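All protein chains but one are shown in place.
After this line comes subunit A, so read on.
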Amino acid sequence: MENTTKRYWKGVEELRNDATFVKNANSEFANPDPSESPSDLDGLLGGSNTKRRDFMKVMGFGMAAVSLAACETPVHKAIPYLNKPEATFPSISDYYASTYTDGGDYAAILVETREGRPIKIEGNPLSSISKGGTTARVQASLLSLYDIDKLNGPRRGETVIDWATADREITSQLASVTARGGAIRIVTSTILSPATKAVVADFIAKYPSARHIMYDANSAFGMVQANQTSFGQAVIPTYDFSKAQTIVSLGADFLGTWVSPLEYALPYAQGRKIGAVGSGKKTMSRHYQFETGLSMTGANADYRGTYKPSQEGLVALALYNKVAAKVGSASAGGASVDIQYLDKAATDLAATRGRSLVVSGSNDPNVQVIVNALNNLLGNYGTTIDLGKPVNYRQGNDQQMNAFIDEAKAGRVGAVLFFGANPVYDHPRGAELAEALPKISLSISFADRADETASLAKYITPAPHFLECWNDAEPKQGSYSLTQPAITHIFKTRQFQSSLLTWAGKPNDFQTYLKSFWRTTYYPQATGFDSFDAFWIKCLHDGVFETSTAQTAAAGASFAGNVAQAAAAVTQRYKPTTGMELALYEKVSMGTGSTANNPWLQEMPDPVTKACWDNYAALSQKTANDMGLAQNDLVTITVGGKSMELPVLVQPGQADNTVSVAVGYGREKGGKSANGVGKNAFPFVSTVNGHLSYSAVNAKVEKASGTREIAQTQTHDTVMGRRAVVQEAKLADYQKNPMAGRYVPKVETSEGPTETADISLWHGYGKPNHSWGMVIDLNSCIGCNACVVGCQSENNIQVVGRQEVINRREMHWIRIDRYYSSDAEAEDFKALEVASANPEVVFQPMLCQHCSNAPCETVCPVLATTHSTEGLNQMTYNRCIGTRYCANNCPYKVRRFNWWKYFDNDNFDYHFNNDLGKMVINPDVTVRSRGVIEKCSFCVQRIQEGKLTAKKERRRPLPDEIQTACAQACPTNAIIFGDMNNPESTISKTLEVEMKGRAFHVLEEINVRPQISYLTKIRNKDEMPKQETRQESQA
């Protein structure tokens, strides 16, 4: 009843009620503006100029349409195939190999499409770089394809124009700029695509005054320069974390955000896997992390020390000097600094020479030179570091970008093109650029929306999403990868490359260009192909092409850097301070904020803080206490005249007297999910000696009035000493006893203590055919949340928004529980609630455990949740009446209730509120209505599909053939899914070994018999009496 009084608009035209709309409101084929009507309709109706002679044709069509429509309810917006394309079957997915790129971020992917519509992204296992893994951002990039806030065609300022007009005007203006000798600048983020670079070169050939400037909002320019100084190569090398026995990271969040986390995750995890999942090995790498805020990588470390940004260089130097002393090399001199565990790290490094790795997240070339020297001292080049396979993820040049902004301010730029770049937002000098932009006579942005930079540009010529594009990528020397479109262009967009080719006066078919580029560039390197077409088809099919002829002459790379000079420079720059210091970091979900309008990413909880939909000022408990601040209090952070107001988040593990703030928030023109979320911290990035510096000393943090509640999906930080939940052990203990750290509850009976599983009221369910189960390795899980977003994408999980997260109603079916250790004694519950100042962290993926004695099943009054013969706990949405008894009785609290109708609801204005966004829906999974419970189904639609495929082929499902979305998304293979009745499956083999080892059920003592087992977390720590640990952490 309420709804009838609401007004729904067919479009913004109706809302604005503009004159053309009113005029055409009652005409059946409202076609007010030819430029706005879809092009295919043009063909159908003969455009706006239907002629007299077409009368019979249109009439006939109309008659046919009317009589068809009379037969049954008209189908809205679903256009069935008239001629079924070959090899495409309705409701059967097609997979296309493609490549995800976002600036310098790379992943080889498989795109699952349904009837020409991408619905899921998976990792491509053929890639030696991403190895079938994905990150949360890769998973979520799918949703950006269906972003309603994107532009649907080119614009001149606010005016909608067509491509012909845009091309005509831009070409003539480019010509006039060139004629008068004006500088043309193409400003982009890192471009991984060699073909695109060739296009840019073609463009520059046509317009000689053009220059290509690359910059990265998350710059690694310092590293590139350091390698130039040290080895004469301006590159970033390949790191192999799997070969490193000692890993020391100085502020590099290499599992979350640093350079290429997806590439590093699996090798890192391989070094940490142990027991059955680690091919029987009983050793693991030891990971030291020294950093300011607690990063996801730091949370995985065995030992973690904290430093202030003003100590960044000194820590590297001190580590160098300590190692040098141990290996008998000369000290580099310079100032020293004392950080907890630094000595220990040096000892371990010295003991594992050639099998260790030191990385630094610093953008200061001097620090990176010291790190290079240290790795060189340890003999890591050629073993864990491969300079012969440089990576291309970060090609940005801070100095060139700075010079460009200077030029722009001075009015020396005639034309500028922005592609994949939003410097007004994400460059520290964005405000200066915003002032300078109107002075540039021709400014063009290829952004898909009128973002902070594009809205100031004269023209926006939107480039499509990568899933609509042809492209290639060279993430690493010798590794190539193709992007192919998985859908036709949704809006009237055109690829950046096609636009440049058009303006360069060349044929603008980039597909042909790309093909011929590959024919001339890579085909000669390939062997074993009869023709280029065979090569091309193979590359398209595989998505990746890797040459075996990559240079391997790296081992001999000789260090030529001057470490003493670097040490002097570092000592010069890094001085002790007494005040507050600001450290800027990227969030695993949001990165530099380019995909801030993606509600999946906005709602993805940060791995460490579990906060979403905001950035905040992370302070240590001690600092917060000293300043009289509590969680959610607003503070004003001031550095050098700039200030921002953020809520406080008390962060265990944060260095005292520092405040960490994430960049990537505070978008103003990003779209409805991005705008106004958090504050923009990029203006606080500074330039030191031509390099971006992501920290600031002398920051002022003052209490502001008011509070802002931070939306967190987990508000209780510690595990309260509950060993039935998280079980962990030290490596040395594990080596002695594989069951170390296991907690085996016993129940008292008249016959003495027995294991819980021996007594039960229930008879259990038979699982005669399959028994689907899961093993989750707590040692491999790095907490990255790829599974969370992968599940969200696969299972049509709703986004609920900031306020509903605060109301503790997020809908994720899988979550990563994060627990901090506490210093308290076991029974002191009040003290157990408080995390240690520098805690140990454990990540525990938590999803429906598919209990064999499921507490939820017995309590449902209407049998809406029942047990299958394959060990699945099933949820029948249609039968659910919403008593929520099952959710209350779930010991794992994994059931989710639809508190509202989340689709077609203006209060939840995310992708389920518009037809474009709904294209992301997986047609195999029901969209749940309000008032019903939902939960993890073990991707029952995939199980069903896999079984049917096997049945059609008259065979049993192969071991590991069927995978859940979470297991498939996991970059570290921490989740093993499979049939526990099939002895050949990985899960069976793993459990066979680990049932008497690390495998445990969470809350075993309530005997619900989950189908999910966890493997204990093993920390590579030396035994240390508890008292000593505590003193050290207080030190």
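Heads up, the rule we're going with is that a contact is a pair of C-beta atoms (placed from the backbone, for glycine too) under 8 Å apart; a residue touches a chain by one contact, two chains touch by 3 or more; residues count from 1.
By our rule, contacts and distances are computed from a predicted model.
Of the candidates "Acyl carrier protein", "ATP synthase subunit a", "Molybdopterin-containing oxidoreductase family membrane subunit" or "Heavy metal translocating P-type ATPase", the chain left out of this view carries the UniProt protein name "Molybdopterin-containing oxidoreductase family membrane subunit".
Considering A:491, A:532, A:559 or A:899, the position touching the chain not shown turns out to be A:899 (whole complex). Looking at A:807, A:869 or A:944, the residue that reaches the missing chain in the full complex is A:807.
Considering A:707, A:737 or A:888, the position touching the chain not shown turns out to be A:888 (whole complex). Contact with the undisplayed chain is limited, among A:335, A:526 or A:720, to A:720.
Think of the hidden chain as still there; on subunit A it touches residues 1-2, 714-716, 718-720, 722, 724-725, 804, 807-810, 815, 817-819, 829-830, 844, 846, 855, 858-863, 879-885, 887-889, 891-893, 895-901, 929-933, 1002-1003, 1005-1006, 1008.
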